[in-house]
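Pasting a structure here, questions to come.
Every protein chain of the complex appears in place save one, which is left out.
Entry: chain A
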Amino acid sequence: DTSLAEVNSFSPSVPISPSSMINQCKFEDGPELRDLFITVDDPESHITAIETFITYRVVTKTSRGEFDSSEYEVRRRYQDFLWLKSKLEEAHPTLIIPPLPEKFIMKGMVERFSDEFIETRRKALHKFLNRIADHPTLTFNEDFKIFLTAQAWELSSHKKQGPGLLSRMGQTVRAVASSVRGAVKNRPEMFTEMSNYMETFSQKINLLDKIAHRIYKEEKDYFNEMKEYGPIHTLWSASEEDIADSLKGIASCIDRCCKATEKRMAGLSENLLPILHEYILYSEILMGVLKRRDQIQGELDSKVETLANKKTEKDLFSEEIGKLEDKVERANNALKADWDRWKQNMQWEMRSTFTNVAENNLRYYEE
């Protein structure tokens, strides 16, 4: 079965070379290796007696054997995505599950169902599913498959199965208890480093996000003033003879600068701002992952303590948990490599946008 072989060669501990990332689409690791293509589009609003909500079309194309068909088209709403995320977290508590766009946006004056909001959300949902698809382990998750393929009624009946509220509450209680216990005794050095790193990283990313928003705002103000600047020259040229042409020339240049500024702003809001936001969410996710890892480690440690006598049982548990820890390590490493690569790409795109603007400016600024 070719798809399985591909997966095995896809060893998570080998970082993927950056050179393979030099292309437009961020999600392609090389077209030959991909066998699952997902798009999220076509938002539609639905109005019922109780509520209004938006569904998105999710189209999947695949060549994998375990899928009954090679193409699927379903409609999903935001709640469904939330469900998928929580199932993934349940199944793989120490893997890094990609971020989902938030339920509400506090900052902007964006209304819940404005076009801008819907579009931003759609893009983020698209990224979410594709990141899962690219993840060596998550891509084979059963709930993921159901999400992509089941019809609406199938999905809701599937959702009703699974661990009940009580057991989930039990998990939460344990999680809280372990976090209350504080730093885990036998935490490997690596994870302490990671935790420290994440703290600083999270700080810096938040700062960068603020700075980027501030720059966007300043550029917007600049743009607004510039809009008035050009027409004044045109007005002036009406009173002049000799220098009328020069003035008109400058007016048109200024107008083009305005357009270039608009492009620059669009570049920021389409590339940089969403990515910074994602990484803010990522840093929260990562902190969560590290906590869960600690929690599992805590369980291991307590089991080790209490089952000191029953040697065989201890070995069994230790083995299990040891495997889990290894898994966590590998996942973390893979994603860290992944993540650095992302960052490089992201920065590169952002800079290209800016140098583009600067070059545009040059072309436009003629006498």
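Just so it is clear, contacts are C-beta pairs under 8 Å (C-beta built on N, C-alpha and C of every residue); 3 or more make two chains touch, one makes a residue touch a chain; residues count from 1.
We adopt the following convention: contacts and distances are computed from a predicted model.
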Name of the absent chain as recorded in UniProt (options "Actin-like protein ARP6", "Elongator complex protein 5", "SNX4 protein" or "Glutamate decarboxylase"): "SNX4 protein"
Sole contact to the chain not displayed, among A:41, A:119 or A:221: A:221
Chain not shown: contacting residue from A:125, A:247 or A:285: A:247
Chain not shown: contacting residue from A:152, A:190, A:211 or A:266: A:211
Hidden partner chain, residues of chain A it touches: 197, 200-201, 204, 207-208, 211, 214-215, 218-219, 221-222, 225-226, 228-229, 232-233, 235-236, 239-240, 242-243, 246-247, 250, 253, 340, 343-344, 347-348, 350-352, 354-355, 358-359, 361-362, 365-367
